[in-house]
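Note that one protein chain is taken out, while the other chains of the complex remain in position.
So, chain A:
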Amino acid sequence: MAARGMPAEACVGQLVLPGDVLLLPAHPDEDGERLRLGAGAARRGRLLCGPGLRRGGAGLMVTKCGLLRHRPAGGGSGGGAFWVDSQQKRYVPVKGDHVIGIVTAKTGDLFKVDVGGSEQASLSYLAFEGATKRNRPNVQVGDLIYGQFLVANKDMEPELVCIDSSGRASGMGVIGQDGFLFKVSLGLIRKLLAPKCEIIQELSQLYPFELVLGMNGRIWVKAKTVQQTLIIVNILEACEYMTAEQRKQALAKLSGN
């Protein structure tokens, strides 16, 4: 196993494999290979070690294969971040993620919601905007919920809530009755959620539609007619394997119709 590591900056945008060690730039007043994260003074800021990376002895150890990404230190968000962009289909609940869940059971004052992970998440009926003991939300088994994880670690069952920290819904809650739900890979979801995503922009030229993206790979779409909804569903599913030119061609054909 290679003991030496590559400097992290050099690997940004390239493929890294599990077991690779990334060295962070040494600060002048520190040991060359020792890594300090966040323990320093405020002026250095905290370097965020994101998904796919783990703090190892000599630096950052890669645990997933994928492309290394870096966000440079900017204004309020501290000393920058490194993470690995990897591809998978199975979702693991992470705190703070917004996901689409399907209600499977209604027991007392708790809903059981399937989010695609190994365990079902629990959702309290009070975790909706404006919900009180008397004023219960109207949620049936089989409904779709858009919420975020309050608690998500590997030791406990995850907890969903449909309000944010200030008590407002901000878009979360029960998703409307029509529309269609389907599943794609997690990488595609992150691509679609990126700001100024080309795919979404091109699709919105076609016809108006509503779209909800869950970080667990689930997408809910609603357009005016069944045909339009099906078209959007098929294009989004095919986006995984289509290059940009193929996608433009397909959309050009459709908008020509």
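Heads up, the rule we're going with is that contacts are C-beta pairs under 8 Å (C-beta built on N, C-alpha and C of every residue); 3 or more make two chains touch, one makes a residue touch a chain; residues count from 1.
As a working rule, contacts and distances are computed from a predicted model.
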| item | value |
| --- | --- |
| Chain excluded from display, named as in UniProt, from "Sorting nexin-30", "Centromere protein S", "Exosome complex component RRP45" or "Very-long-chain (3R)-3-hydroxyacyl-CoA dehydratase" | "Exosome complex component RRP45" |
| Touching the absent chain when the full complex is considered, from A:A121, A:I219 or A:V233 | A:V233 |
| Listed residues A:A131, A:V151 or A:L181, member touching the removed chain | A:L181 |
| Touch criterion as defined above, residue of A:P25, A:G142, A:P195 or A:G256 at the omitted chain | A:G142 |
| Touching residues on chain A - with respect to the absent chain | 14-15, 87, 102, 104, 114, 116, 120, 140, 142-144, 175-181, 187, 220, 226-227, 229-230, 233-234, 240-241, 243 |
